[in-house]
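With one protein chain held back, the other chains of the complex are shown just where they sit.
For clarity, chains are labelled A, B and C in written order, and residue numbers in each chain start from 1.
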Amino acid sequence: MADRAEISPGDWWRTSIIDIEPGKINVRGYPIQDLIGRVDFVSMIWLYLTGELLTPGRRKLLEGTLAGSMDHGPHAPSIAAARMAVSCGLPLNSAVATGAGMLGDIHGGAGQQCMAFLYRLGEMVDERADDADPVISAVRDYMKTESPFIPGFGHRFHPVDPRVPRLYELMDEAKAEGAIDGRYADLARRVEDALAEIKGKRLPMNIDGVSAAVFCEFGLAPELGRGLFVLARSVGVLAHAYEQGGQGHRIKGPMPRHIPYTYEGPAERRLPDAETGTGPGSTKSGSTKSGSTKSGTDV
Amino acid sequence: MADRAEISPGDWWRTSIIDIEPGKINVRGYPIQDLIGRVDFVSMIWLYLTGELLTPGRRKLLEGTLAGSMDHGPHAPSIAAARMAVSCGLPLNSAVATGAGMLGDIHGGAGQQCMAFLYRLGEMVDERADDADPVISAVRDYMKTESPFIPGFGHRFHPVDPRVPRLYELMDEAKAEGAIDGRYADLARRVEDALAEIKGKRLPMNIDGVSAAVFCEFGLAPELGRGLFVLARSVGVLAHAYEQGGQGHRIKGPMPRHIPYTYEGPAERRLPDAETGTGPGSTKSGSTKSGSTKSGTDV
Amino acid sequence: MADRAEISPGDWWRTSIIDIEPGKINVRGYPIQDLIGRVDFVSMIWLYLTGELLTPGRRKLLEGTLAGSMDHGPHAPSIAAARMAVSCGLPLNSAVATGAGMLGDIHGGAGQQCMAFLYRLGEMVDERADDADPVISAVRDYMKTESPFIPGFGHRFHPVDPRVPRLYELMDEAKAEGAIDGRYADLARRVEDALAEIKGKRLPMNIDGVSAAVFCEFGLAPELGRGLFVLARSVGVLAHAYEQGGQGHRIKGPMPRHIPYTYEGPAERRLPDAETGTGPGSTKSGSTKSGSTKSGTDV
Partner (left out) sequence: MADRAEISPGDWWRTSIIDIEPGKINVRGYPIQDLIGRVDFVSMIWLYLTGELLTPGRRKLLEGTLAGSMDHGPHAPSIAAARMAVSCGLPLNSAVATGAGMLGDIHGGAGQQCMAFLYRLGEMVDERADDADPVISAVRDYMKTESPFIPGFGHRFHPVDPRVPRLYELMDEAKAEGAIDGRYADLARRVEDALAEIKGKRLPMNIDGVSAAVFCEFGLAPELGRGLFVLARSVGVLAHAYEQGGQGHRIKGPMPRHIPYTYEGPAERRLPDAETGTGPGSTKSGSTKSGSTKSGTDV
């Protein structure tokens, strides 16, 4: 990349999103004063991410999907960490950053993975157009060659997630209006059936799965599945962080400190005699305690 | 806080926001399946933060205020840091966290400070009801006793910020409809005039100032001024982070590396002879270079 | 700051810390190849922060102080949040950032506040040189005029913190060797006595208090009290985050999900009939449940 040395400073930062001059702020070409008061929040998100306006037929569906991802209570690490942050003295910007940052490959990232799965599955089904049941055979192959775990299906908590049927209603409406094609909505449903047949038990679609179906209908990149989840969850994170601030708890650990954690390391031992770190420490003989349950503390 | 030891685990985490049971998710009492498809994004924000539904007369004003704060281009640290993060290999959740986290007391926090100022000014004006011009006298006193700097006024870049007059139009509409009272909108305007008289030059209201006026009309806590700015700016942060990912730049520093930074520390010197850190290092005599401009690098 | 427009790019970033040219990396004037293998980690910290080499008499004391702050187990929010982060799929850089970021004004920031207190107390005592017991009178005044709460004293968990007497031994040694003056070590001790007399019960010095005494002996800025704590605690955070990765837990909430959290918000209610958010929702009459204990969940 030696050529980078030739980049002029004005070319170092490039964007198609925003065009600013004194007295002028255009977003994707639209003057900000035209957007203010005319384009709603979720349509602004769409404009920022895709460069174009959101069609009305899709708006309700996008609103609903995001509304469904905003919060899942204080047992969710994203929510709990933000509340803990406030109790440590962090301001709301840092608390939201802490909570939103938690939405990694596993927590919040499942939507991204499920989108990648659905797009891939679509291709695999196309290649099997002549099969009696191309979805079952494609899912079977996917589990064999790519991953035995299908993201977006199964829930450790809700037997039926109340958000899923409601979002399917909205997808049906959107399809009836021609706002979406319905292919991935249908595919996700058939994956549920395929998994039931393959595994012999039903793994109901969860919020990550249904959100992925919606975002695939919109043709978004999988990465944005995570990005949109982050925006939505930030709303819940902010609300919980603000609420925590009013509760006055200081240095809030995960559990009250009289609930112990488990220590399972070596028993008490002494440093070797020599000055610093001159050799491996020896475990005191006779001290056979191999782990014990400890009462926790704060700082 | 010894009494905390008595808290039962089930009382450790408390919330009025969300009520979850298997098959049930209620937000502020409303079943999530009722909210999905019926309550828009900005109204969900309001419900999460205040516990109640947003009235239609206020919705457009809140939408507009948030739309105006989403982005200010790659020279904004929040935007630049998120783009840099992506070029370092961070996923979108971490990039958004990096950008949103930047919105501290100075960048993004001005809205919070301006809200506190406007609320305080309102009280001071009430106490001076008999003055010829209570706003000027209150601003003067505020600058003397609390801070010489009034947050939310003046802009280093825009002579007139195009967002401000547009948001005033929306405030006028909302007042005409009875959705807001108009007190803080008016107060903010009069502060602009007062500052012109006190300082002898016009410091036009900026986006922090006008946003603060809106949020004060809504009666929100100042802290939420920052919180709402964080939610809005996260949209721009996400869009820029995603765009950066498509540009393929690796380890993007703030400037191209052939633009030097300035080193202004001690000239090259030698460690004292003794083993480790046995005394202050002596500057090589004769090496009088007191600082020079260096060509930068990456990692 | 219109004048900033005149800053040349090469003057935008300025530092006295590091001087880099192709083939050359000098830290505070010392070539990096001279430092490597000759200057230990804690002396590098000192060189980076103060610009000079650490004297041997102070090294052991600084090592010990940092060693004492590295960890306080999974009940500490900094440790717990980092472990939660790993279970959400975050890599170690993000997990350390999450944990270190938690060390705000309350958790980890107490050292900074205690340093500010000790420096201020030193001045107040000087002004009272003729008092019979200037420390008691200064503490009394401080509590009256500045804050009723003295940071660095009292511990919710340890009756005697084992780190405190050990660090006092090291301070005594360092004083005997002339490496420190002993003024703030002494002052902190006398604050403990003064608090016992004023409050009628002993509030033993905690790790924040003794660390603050050491850092004040070194003449460091209070802000660096927090900064050094962050570096030290990052060691424990990294170790816990790495250990968590080996435990294979996914989306680790603060408590197992069968331990409920408490919901104390409104009972279930319906949206008003009109489309979106047209008015305040009405609480279902008869539903008098004012809060209940809920079983938590994950995502």
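One rule holds for everything that comes next: a contact is a pair of C-beta atoms (placed from the backbone, for glycine too) under 8 Å apart; a residue touches a chain by one contact, two chains touch by 3 or more.
Keep in mind the model is a prediction, meaning the values are calculated, not measured.
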Checklist line | Residue touching the undisplayed chain, where the options are C:Arg14, C:Arg202 or C:Arg270 | finding: C:Arg14
Checklist line | Contacting the left-out chain in the complete assembly, out of C:Arg120, C:Arg166 or C:Arg183 | finding: C:Arg166
Next item on the list: Among C:Gly29, C:Pro74, C:Gly209 or C:Pro266, choose the residue that contacts the chain missing from this document, as touch is defined above.
Entry: C:Pro74
Next item on the list: Identify the residue among C:Gly64, C:Pro77, C:Pro134 or C:Gly154 that touches the chain left out of the display.
Entry: C:Gly64
Notebook entry, point to check: Among B:Ala85, B:Met115 or B:Leu271, which one is in touch with the chain left out?
Noted result: B:Ala85
Item checked: Interface residues of subunit A (partner: the chain not displayed) -> 1-2, 4, 9-22, 26, 28-31, 34-35, 38-40, 43, 51-56, 59, 90, 94, 101, 156, 254-255, 259-272, 275-281, 283, 292-297
Check: In the complete complex, which positions of subunit C touch the hidden chain?
Finding: 1, 4-9, 12-18, 20, 22-25, 27, 31-33, 35-37, 39-42, 44-45, 48-49, 60-61, 63-64, 66-68, 70-75, 80, 83, 91-94, 96-98, 100-105, 108-109, 157-163, 165-167, 169-170, 221, 223-224, 226-227, 230-231, 234-236, 238-243, 245, 247, 250, 255-259
Margin query: Using the document's contact rule, name the residues of subunit B that touch the chain not shown here.
Written below: 9, 72-78, 80-81, 84-85, 87-91, 94, 97-98, 101-109, 156-158, 206-208, 250-255, 257, 261, 294, 296-299
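Please note the rule applied: only the chains that are shown with their structure count from here on.
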Check: Of the chains present, which has its C-alpha mean closest to the combined C-alpha mean?
Finding: B
Next item on the list: Compute the centre of every chain as the mean of its C-alpha atoms, then state which one is farthest from the centre of subunit C.
Entry: A
Check: Rounded to the nearest 5 degrees, what is the angle of the rotation relating the C-alpha atoms of subunit A to those of subunit B?
Finding: 180
Margin query: Please tell me the distance, in whole Å, between the geometric centres of subunit A and subunit B computed from their C-alpha atoms.
Written below: 24
Note to self: Centroid from C-alpha atoms only, then distance subunit A to subunit C, rounded to Å. What do you get?
What the structure shows: 30
Check: Out of subunit C, which residues touch more than one other chain, so two or more?
Finding: 9, 90, 94, 101, 156, 254-255, 261, 294, 296-297
